[in-house]
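Every protein chain of the complex appears in place save one, which is left out.
Naming follows writing order (A and B), and every chain is counted from residue 1.
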């Protein structure tokens, strides 16, 4: 199952002097779905004058989460939401049901996706692939205001 | 599916001079279940005199993992464990079964949750939300001693 492979790698490039730049985000969601945060985090990286280092994105909630996924065809997001709904169905006999049928599935979906993401920054830009976008996933049926922290650790231009 | 949004963000705050503080944790588990690590990591952050930066928490195992989840109602943890048990059932015809029926499901549950977590630190405290706790999840039926590494990268007070 571990297949034969060809791995190549560029020589390591090194930089000294480290800065920490932090910013808090507030995102208004509109019920279940994906909110694209990519442009806002790119703006943060520019404002921080980030050179080389890493961006950490952290969401301060347990029924909304983060993922990096395809940015091109919106039908991918439809199917991702369907898949999460099958993996964590409503009305499946959860014992924690006082906050509504969408609450416990929201916790499970958060556990199966990400609360924090790290994206390296090289030459002043995140190294996201061509088809990658950073999404907040709202798992609750109703609109929520969600708080996040973006933090860059690295060199400044 | 990508909904209209309102994103606001505070101006970036910047700090220089970076320290690295590392500590190893040993956690005694008592079979399947959640162990709350939050108070211990908060203690680490205080002892490290952390100012601004990021805490990385890493677990050195493949059948125990990490998650950030609700700290209030214990029934959430019951349901999370039920959900993991449905996603990775025992006796489902796994080929790797020499270490007991709970072993392969433990590997799958580890893959679906987290081996490492990153939590930004601002003004000397982790930015955990009101309802967030840091948990180790033991996936094996029997008690285990689990080893973790906590590391802070950032400024010191």
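Here are some notes:
Please note the rule applied: a residue touches a chain if its C-beta (ideal position, glycine included) is under 8 Å from a C-beta of that chain, and two chains touch if they have at least 3 such contacts.
For clarity, every value in this text was computed on a predicted model and none was experimentally measured.
Of the options A:54, A:115 or A:149, the residue whose C-beta touches the omitted chain is A:54. Of the listed positions B:68, B:83, B:104 or B:127, the one in contact with the omitted chain in the full complex is B:104. Annotation for chain B: contacts to the undisplayed chain at residues 17-31, 33-37, 40, 43-44, 47-48, 56, 58, 60-62, 74, 77-78, 81, 87-88, 94-96, 98, 104, 107-108, 110-112, 114-116, 118, 147, 149-153, 156. Where chain A meets the missing chain, the touching residues are 1-18, 52-54, 67-70, 73, 75-76, 78-80, 82-83, 87, 112-114, 117-120, 122, 127-132, 153-155.
What we mean here is this: only the chains that are shown with their structure count from here on.
Chain centres here are Cα averages; for chain A and chain B they lie 16 Å apart.
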